[in-house]
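Can you read through this structure? Questions will come right after.
A single protein chain has been omitted from the complex, and every remaining protein chain is retained in its original position.
Labels A, B and C are assigned to the chains in the order they are written; within every chain, residues are numbered from 1.
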Amino acid sequence: MTTGPGVDIPMTRYLGEDGDPVADLPAWAADHQLLVGFYRSMVLTRVFDRKAVALQRTGQMGTYPSCLGQEAIGVAIAHLMSAADVLVPYYRDQSAQLGRGVWMAEILLYWGGDERGSRYRDNAVDLPNAVPIATQCAHAAGVAAAMRIQGRHDAVVCTCGDGATSKGDFLESINVAGAWQLPLVFVVNNNQWAISVPRSIQCGAPTLAQKAVGAGFPGEQVDGNDVIALVEVIGRALERARAGKGATLVEAISYRLGDHTTADDATRYRSPEEVNEAWRLEPVQRLRDYLHGVGAWNELQEKALYRDCEKAVEKAVREYQETPPEPPEAMFDYLYANLPHALEEQREAVIARAARMDGGGP
Amino acid sequence: MTTGPGVDIPMTRYLGEDGDPVADLPAWAADHQLLVGFYRSMVLTRVFDRKAVALQRTGQMGTYPSCLGQEAIGVAIAHLMSAADVLVPYYRDQSAQLGRGVWMAEILLYWGGDERGSRYRDNAVDLPNAVPIATQCAHAAGVAAAMRIQGRHDAVVCTCGDGATSKGDFLESINVAGAWQLPLVFVVNNNQWAISVPRSIQCGAPTLAQKAVGAGFPGEQVDGNDVIALVEVIGRALERARAGKGATLVEAISYRLGDHTTADDATRYRSPEEVNEAWRLEPVQRLRDYLHGVGAWNELQEKALYRDCEKAVEKAVREYQETPPEPPEAMFDYLYANLPHALEEQREAVIARAARMDGGGP
Amino acid sequence: MSLAYDVEKDTGAGPEALEATLVEAVNLALDHEMEHDESVVVLGEDVAVNGGVFRATVNLREKYGVRRVMDTPLAETLIAGMTIGMAVQGLRPVAEIQFMGFIYATFEQLVSHASRMRNRTRGRLSCPMVIRAPFGGGIHAPEHHSESTEAMLAHVPGLRVVIPSSPQRAYGLLRAAIRDPDPVIFLEPKRIYRAAKQKLRIEEATLPLDMCFTLREGSDITLVSWGAMIRETLEAAEQLGERGISAEVVDVATIKPLDMETILTSVEKTGRCVIIHEAARSFGAGAEIAAQLAEKGLLNLRAPVARVTGYDTVMPYLRNERYYLPDVDDIIAAVEKTVAFG
Partner (left out) sequence: MSLAYDVEKDTGAGPEALEATLVEAVNLALDHEMEHDESVVVLGEDVAVNGGVFRATVNLREKYGVRRVMDTPLAETLIAGMTIGMAVQGLRPVAEIQFMGFIYATFEQLVSHASRMRNRTRGRLSCPMVIRAPFGGGIHAPEHHSESTEAMLAHVPGLRVVIPSSPQRAYGLLRAAIRDPDPVIFLEPKRIYRAAKQKLRIEEATLPLDMCFTLREGSDITLVSWGAMIRETLEAAEQLGERGISAEVVDVATIKPLDMETILTSVEKTGRCVIIHEAARSFGAGAEIAAQLAEKGLLNLRAPVARVTGYDTVMPYLRNERYYLPDVDDIIAAVEKTVAFG
């Protein structure tokens, strides 16, 4: 593909839309149980995501950004990363986070309005969701630089959306990643939309991957609905990073099948035809079709999987709902390592005030 | 030249270091009087610049950023721009500014610490110096967008340094210039240094021009010490812009022959050998050698030119020195179009205070 | 600025009256100015096709075209910088920052350029521009969607910082902001975007950008507030009235430049003052008002100036958000304490 004046950006895809291979699969993909594992993770994400949307719609949770259609990207990322690697995610990375040991109940707590949703009982290293677009990219550069300073041979995966590639933080960060040859993989989830703004308004270049050219490291595209391609491409990038060969920019072409968040109504700005077309490409069905085709998956397993996922999700929802809110003074208890004297009075005040508001006090 | 994985960036040069052509000159360059005009402007800039440094060294002016070695770039820019085009400069653009009708005395006033140095009696449209690095690039995008909104067919030239290409403002601006196909030419004066930081630390890519690849428009390099190449390359870019074909990024390869500013001591971070080597490439001598070679310039003319330039500069210095400072209350008089009531008291106060300080008052 | 503001006019009537919420009033003001002045343009994230995530710019693209209503790339620094560039060219750009929580990336452009262009060029160039941003908490939104950091911007010389608290004032102040020859930061209290409809006086002239509005007269105490907290403040005044305390309510509206005269005059009369804002207390905008009272109104003060504000901490996520925001009872308690003092 010609992707601009004098530049060529590779694009990788193994599975066609119908689940049939369009190229020779990488050798590792012969391990069907591995692929089944990916499939399970993707389905779990989808079942979880559907439930999260339902919770919001029924007033049981706050605004929530569905990751419908983005499941493959995170599953690939989580599979490839080691425990010592660091994920620097954005807010639509539920599948990666689940794979990295973040509890479903934590994700629900976060979007349900409870800070403990970012405390991650089982993951001490990953950064929490970043809401201000692209700001996390600079953190990722810092984490990667720290790894080098500390003599570690781990790597960082930093994700963001297509819209994020317009923001200075992303652009400054890819630049330093190139200048300092940081062990850092940028995965851009190009789901074609930034709320209502289509990809074409974000950038005049034919690919987002080619932003890496100006930063001095490789950029490539991959089918974000093809988990095999994702694992292959991001895996190579991670190897490069760990080998001290520097950063890579991976543009995963996907589609945001849902609204931007539950606060959005995408019918205002995009056509049902476009969305229907995108459904034909979505990652879960595609992998299922492939696994069906090679005889690695059947309807019975499918039913059992959904049953298991729904059970796991229900359990998480219960945990979420049964978690009582923090006491009001929690708003002071993690602001500094040690509460400054100047804030003691305010902390007392909020306790008294909450007691009054909740009818328990003066 | 191969300039990274899968990308080719053109580099244009017509005059070799000794002033001999290294390629067929463009047709317009047969007009020797035109070239002599460039030469005169470059020499004027250099004489002016030397004087400005001297004024600072003798305590008659504030910190000043010498443009020694950068004269050709601005001369080319100013020559190519029409009165309705808008220059959005940075602080090392003295030669472009002089060519755009900014008075030498105004430049001295600016660096001498007088805001009237940016009032430009003879130029209503250009933006003033931007000190915060790269911030002007976003203004340039806004100016270019305004031209389109207003249905004008003018263009914008925005300059910045090599260091500036690392900053979000520059990167966000080239991105929108590509996305919106703005009539905008970015000229990066890559003088190899950002204060003490060498070009190699700013960016891992072999050229800065290739940052345009990620923004979706052409980027190219030009010898920033070769005024003929500059006029040719920037001229083509301006034509593209005016024809509605969008932006161009021109990386002009030059060298900062002086200290970063008069507050800097470049010997702390770069070798005399490097600077000596760079002197062999500098633009004024190169053009003079060429003009000598083709018989369009002689020693007599040279002497007369320097005499004229020195006279003109002396006159400007006198005007600068004879311009009394503004009254102290000027600090309030241009803050808003109409002084808010809330500031009247402060304005009175500074008048009284200044009278007291200057011994004239209570 | 002792000009009394005719509060009655807040609810217009007559044939041109139009019912509107605050966010609709913003839309109407934009519409009006775009219709009457070709140089007014709108830009930002999701403002064109989508009409803004809060619908503040809805229909403008359809009416005025893609040239004048522009969806930008996702880049706040750029939005602010381009707005400056457009303004310098004689346009009157109105940029939307989607939430105040995302305004910080514009600060370099606002502090170093928008506020200084006129001064820097001694009047040769200027920045007649507006940056609009929904602000404030209480809508159960995610992180970073509840900011009220107006004090940071109010410290910047050369800016105006304007905050409406009703549909009519949103309409009149925004129209004035668009016409103002200097940069205006226009912060819209999104918690009351749709709180109430009001009949707008559409024909009404713009409102002044250097004046507090006295929304309620009273003799015992002056309540100073702005933005969404005006609702709680007026409600508190109402309840206090029933308890025999007569509270005057001043809507600061333009935080910078600050109209202290109206506040000082009121406190001269009442002898007491409570300042109410949602932002964190320390170094908040209320501090400046209290400081000027301590400087210029000390002798009139019968009791210490009190501030009812958000806490000096990050606004909690939605589960505990309500514990952060001041409420009517907090205001009443502060007033009663103040009145009891003397």
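One rule holds for everything that comes next: a contact is a pair of C-beta atoms (placed from the backbone, for glycine too) under 8 Å apart; a residue touches a chain by one contact, two chains touch by 3 or more.
What you are looking at is a predicted structure, and each value in this text was computed from that prediction instead of being measured.
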Displayed chains contacted by the hidden chain, counting the whole assembly: A, B, C
Hidden partner chain, touching residue among C:18, C:49, C:195 or C:287: C:287
Contact residue for the chain not shown (choose from A:15, A:73 or A:138): A:138
Sole contact to the chain not displayed, among A:15, A:61, A:98 or A:127: A:127
Touching residue (missing chain; options A:7, A:72 or A:176): A:176
Contact set of subunit A toward the excluded chain (per top definition): 86, 88, 115-116, 118-120, 124, 127-128, 130-132, 135, 137-150, 168-169, 172-173, 175-176, 179, 330-331, 334-338, 340-343
Those residues of subunit C which, in the complete complex, touch the missing chain: 76-77, 101-102, 104-105, 107-108, 111-112, 115-116, 119-120, 143-144, 149, 151-152, 154-158, 256-258, 279-280, 282-291, 293-296, 298-299, 301, 303-307, 311-314
Interface with the undisplayed chain - residues on subunit B: 62-63, 110-115, 129, 131-134, 163-164, 166-168, 194-197, 201-203, 263-264, 268-269, 325-326, 328, 330-332, 335, 342-343, 346, 349-350, 353-354, 356-357
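One rule holds in what follows: only the chains that are shown with their structure count from here on.
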Chain whose average C-alpha position is farthest from subunit B's own: A
Subunit B-subunit C separation of Cα centroids, rounded to whole Å: 40
Touching two or more other chains - residues of subunit B: 168-169, 172, 175-176, 179
Per-residue multi-chain contacts in subunit C, two or more chains: 72-73, 75, 77-78
